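Every protein chain but one is kept in place in this view of the complex.
And then chain A:
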Amino acid sequence: MPPRIQSHRVSNSLLPFLSSSSSTSSSTLSASASCLSRYDFSTTSVSQTRHRETMFNWLNNEGSVFKYHVPGETNYVTRLQKGNDASQSSSPDVGVENKKPFPGNQDFVSESILSEELRMEIYKRVVEQKKSIRVVSVELRVDMRRVGAVIRLVELEKRWKQLGKNLALPYARAIHEMVPTTPLATDGNQPSHESTNDLPIHRLTEPQIFYPVPESRPFTRVDAGRVFSGAPALVHKEAEKSRDHLAAVDDLVRRTRTFERIGKGANEQQVLQPADMRIPHPQLILVEKDRMDHPNEYRERVKRYNERLADQDASEGKRRAVAVARREATLKHVEPETSRFQFRIQDVVVSRTTTGRDGRGPNAPGRRYGVPSQECKKGQVKIPTEVIV
């Protein structure tokens, strides 16, 4: 039987610069040859189970479309089902339907990866134009952690090129042809790669709480956070102040805010803050508020936004400097003249703060009576738990 592979369904990795339409069809012949050779040179009866036969039947007919990819398109198993459905009704979100790799799982979508140009653009903006990661994240609509990771990876790639190591270029090209990618917009209308303002669902918000509130009293996100963390309700005056949630966000953005804590000893924890405070880009709330209040003052708004960002960077820098200084204060540097090493010595602290009230705090150093060594316990993982960069 002739192979039913159309000539355009073919990988183009052999030819890095040509589209698949002009590339060669690789090994269509060898596929059919191997298929036939099962029967060719053997006089004994073919020892093949029924399952195997049906499998190769499927692979040579319906399944042959999965053998090679079409550059720029996904090639998942669900396309077979979709072909059946499409004849009956054309669904509106075909784009998403194409990206479901598992026929049994409708809740999983193969999400796009950053295209090569977008990665280089992120690197350019952060490293060359010296923009902050926060700003670039908002501009290109990519998560802040991803922006950081992209910079690390591009740096590594550059170092590899400098060292003259071999890169896996044909492989990378093939992957970018198979997986959906987010392109870099040339007209400035950058499509969203992922949602950048994700609110993690907090452990405290999981229980359902029955909390009666008079209908006449406004009940805000701030109040809900207090209820979830078991903090007492605010008295009237404070409550009035807390109503101005945007002022609080402004404080947060400028890093001048302190957080109330509740509980005693080991149970002490921060009062759960409203969503405005816990999202990665709270400054965008203020931008929206500004836009609503002053719709016609574009320059003023941009100025205020930049001012706020500068404030944020400055206070962030100050905070980091303080933290570093505090850590340095606990360290003693010893540099013997004959040695090429520098020793950083940190004194252990055995006090109420580390051992806890009952003296059994698991994180305090040293052997203490009544605190078993977890080393010998069954199921303790002995492989490293972290690799310090």
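The rule is short, and it goes like this: a residue touches a chain if its C-beta (ideal position, glycine included) is under 8 Å from a C-beta of that chain, and two chains touch if they have at least 3 such contacts; residues count from 1.
In this section, contacts and distances are computed from a predicted model.
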item: Complex member absent from the view - protein name from UniProt, among "Cell cycle checkpoint protein RAD1", "Exosome complex component RRP40", "ER membrane protein complex subunit 2" or "Small ribosomal subunit protein uS4m"; value: "Small ribosomal subunit protein uS4m"
item: Sole contact to the chain not displayed, among A:Ala168, A:Val348 or A:Cys376; value: A:Ala168
item: Chain not shown: contacting residue from A:Ile279, A:Leu309 or A:Val371; value: A:Ile279
item: Residues belonging to chain A that touch the chain removed from view; value: 7, 11, 13-19, 21-27, 29-30, 49, 51-52, 55, 58-59, 63, 66-69, 71-72, 74-77, 80, 101-111, 113-117, 119-120, 143, 145-146, 149-150, 152-154, 156-157, 160-161, 165-179, 194-195, 197-201, 203, 213, 215, 218-222, 224, 243, 245-246, 274-276, 279, 281, 284-289, 292, 379, 381, 383-389
